[in-house]
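Presenting subunit A:
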Amino acid sequence: MILRLGRLLSLVVLMVVVVVSLQGLDRETSALRHDERLYFPSGEFLVESSLGFREVMADWLWFRFIQYYGAFKQGGNDLRYLGLIVRSINRLDPRFTEAYRLASFIYWSDFGQIPQALDILRRGVMNNPDHAGLRFQIGFMHYVVDHDYPRAARWFEMAAECSDATDREGRFAAFARQRAGDDRVSLALWSDLLETSSSPQMQDLAAKMIRKLERAIRIDKIYGRNFVGPIPEAF
Partner candidate 1 sequence: MHNPVNIRTAPDQHAAVSVVPGHTQPADPPVAEAMSVVDLTKGFRSGLLRRRLRGIEGISFTVKRGEIFALLGHNGAGKTTTINCLLNLCRPDAGRVTLLGKDHADPSARRDVGYLPERPYFFEHLTGWELLRFYGDLLDRPRAGLDTEIATVLARVGMAEASNRRLRKLSKGMLQRLGIAQALLGDPKLLIMDEPMSGLDPMGRRDVRELLRALRAEGCTILLSSHIVPDIEMLADTVAIINQGRVARTCSRDEITARSSYIVHTESPAGGTDQWPGWLQEACPEQAGRALRIAAPDTAELRDILENCHGSSMSVRSVETQRTGLEDLFMAVQEHGGTT
Partner candidate 2 sequence: MNPRHILALAHNTYRETVRDRIFYLVAVFGFVMLASTAVLSPLTVGAQAKIMTDVGLAAMVVFGLLVVVFVGSSMVRKEMEKGTIVTILAKPVGRREYLFGKFLGLNMTLTAMLAVMAILFAVMLLFAPGEFSPRFLSAVYLAFLELTLINAVAVFFSTCVSSVLAAVFTLGAFVVGHLSQALREFGRLQSGPLQERLADAVYYLVPNLEVFNVRGAVVHGDPVTAGHLMWATVYGVGWSLILLILAGGVFARKELR
């Protein structure tokens, strides 16, 4: 009985020792944590060392990437390894499209580095030629950041041609064309949407936009582009 109590006591003491030593280690290593370390040289290395589990390795890196970004948002780091991590994920799983999109968004929103943001998306498009979302995001950036509506419209149109495209890409292409002054192209895009869309709301919107554009084209034809108004009721 005494022996058993003694053994129990020694176990408890050892557990306390272990917990205290771990806390001590945490204190020691936290001093080093501001120095970030990334213990792999490149995505190429990871591809070979993953031994056929490339996608799972990419997923694991993705988790680390999310945590890394979360820590950045809390002021824990400066995201210096963002490029390496993203390139590694892309190299491990070139078709992991979420990685391109989030990384691009971070470069754009957190650092204002538009060229880098666009480069990542273009890399994604090269690896995923039939993915609508990546092309849409490029078009969106041109639309919102550059206000380069013709370029944005081209990207939206390319997105709309992808096999996984929805009505959204066509809609944005049409809007972009209209903003670019290409009413006729915009009209054609809306007409196409009216025919192909299965959504009643989209069809209503398309019909409304077609009427509006047809009116604008008629006014433009009769009165010229610089006409100010008022427009007669007949139109």
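Heads up, the rule we're going with is that a contact is a pair of C-beta atoms (placed from the backbone, for glycine too) under 8 Å apart; a residue touches a chain by one contact, two chains touch by 3 or more; residues count from 1.
A quick word on the picks: all candidates are chains of the complex that A comes from, given by their letters.
This is a predicted model, so every value here is computed, not measured.
> Given the candidates 1 or 2, which is the one that touches subunit A in this complex?
2
> Where on subunit A does candidate 2 make contact in their complex?
48, 51-56, 58-59, 62-63, 66-67, 93, 95-96, 98, 102
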